[in-house]
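All protein chains of the complex are present and in place, except for one that has been dropped.
Moving on to subunit A:
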């Protein structure tokens, strides 16, 4: 799974959806793999409005990436090719192949194996 996935997922437990602590899910023991993808600056500019910046900063730290700027790049900052390249690398080229995603509200962990995260719940949580 590409790192950008974390921007769109939350805990599968219904009661957690309304809790701010359920987003973002937290990576643990993550094994990463880089898969090269053509750099498309326009794509990153169009994706950026979809990104929850605070959550991405958290995720980026958990995965051991350099700290992201305090606020989301806007205006002229979007012309900075290096900024866009860094985001391209983090969001689209970095895959999490093994590890787990943990909910900050209920504490449940979802396993990632061979790049596929498993969000099926054990029966006591359904």
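Following the convention adopted for this analysis, a contact is a pair of C-beta atoms (placed from the backbone, for glycine too) under 8 Å apart; a residue touches a chain by one contact, two chains touch by 3 or more; residues count from 1.
Everything below uses one rule, namely that contacts and distances are computed from a predicted model.
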Among "tRNA-splicing endonuclease subunit Sen15", "Methyltransferase small domain-containing protein", "Origin recognition complex subunit 3" or "Trafficking protein particle complex subunit BET3", find the name that the UniProt record gives to the complex chain excluded from display.
"Methyltransferase small domain-containing protein"
Residues in subunit A touching the chain absent from view
1-2, 4-5, 7-12, 17, 23, 37-38, 40, 42-43, 46-50, 92, 110-111, 113-123, 126
